[in-house]
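This report refers to the structure that appears directly beneath it.
Rather than the whole complex, this shows some of its chains in their spots.
Chain IDs A and B follow the sequence of writing; residue 1 opens each chain.
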Amino acid sequence: MIVFSGDLDKVLAAFIIANGAAAMDTPVTMFFTFWGLNALRRPESVKVKKSLIESMFGWMMPKGPDKLTLSKMNMGGMGTMMMKQVMRQKNVYSLPRLMESAKEQGVRIVVCTMSMDVMGIGAEELIDGVEYGGVASFLAAANESKTSLFI
Amino acid sequence: MIVFSGDLDKVLAAFIIANGAAAMDTPVTMFFTFWGLNALRRPESVKVKKSLIESMFGWMMPKGPDKLTLSKMNMGGMGTMMMKQVMRQKNVYSLPRLMESAKEQGVRIVVCTMSMDVMGIGAEELIDGVEYGGVASFLAAANESKTSLFI
């Protein structure tokens, strides 16, 4: 599974599928690239030396799952807030909870090193328990998988 | 095939692929989730008891295939109108016609029950001839399929 998007709704869908598959004992590899990296950023500021452009990217992009917004109907954050509230009311796991559960179930999370390089995101800015790899690492996982999705 | 998007262009692509595959006698399951549900809504208003947030979601989201808009170049609806006109001129099936044809060819349409719950959409608001299921139902279909797409 490639997680290219950093939209809350798409990352949610990715982790719901990943958890579902893991619960059925299917090994899952999630390969995070481009905007998907934002879902794996630590919420706190981490001191890293960056170029001006890298600092700007880092500053403008959401820091971690709690900061992601909906791809549609975000409406300045109101839609995202409403969606999260509804999910709580309906007892649907939040994104941070789904991510924890995925890790507990042994879902592999691989971060695209080229995206880290281009977006100027260092390993110390990302959550623990992830692996690092390039496109070859995605292709190897895809080759062993029955189902591949680009999200 | 997961239909996550509710954009006219992406739902069109999904049904063109589904019809093409069905025409070649390949069994097709389309799993509608999140915004994709909008493509399956009945155009008319259906009286259902809803919470305030559910009513707002219901009111703001497009009701059925005729209300979907393009993901790009919608330009306040003008781009979508132009696209539909061109499709008519070129004798390309419209989305409602493609949906009918998919049903006639036996394409399975499964609606994500969790999305219905979160978005507050009841079964009586959706078109006939659909099935209901959770992520396990998608995974089961994916497991029997040679090709899976996230649209």
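Just so it is clear, contacts are C-beta pairs under 8 Å (C-beta built on N, C-alpha and C of every residue); 3 or more make two chains touch, one makes a residue touch a chain.
Just so it is clear, the model here is predicted, and its values are computed rather than measured.
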item: Given 2 placed chains, full-complex copy number; value: 3
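The criterion applied here is as follows: only the chains that are shown with their structure count from here on.
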item: Chain A and chain B: spacing of chain centres that average the CA atoms, whole Å; value: 25
item: Chain B partner contacts - residues on chain A that touch it in the complex; value: 9-10, 13, 16-17, 20-21, 24, 26, 72-73, 82-83, 85-87, 90, 92, 146-151
item: Chain B to chain A touching residues, read off their complex; value: 2, 4, 6, 33-35, 53-54, 56-57, 60-61, 114, 117-120, 134-136, 138-139, 142-143, 145, 148-150
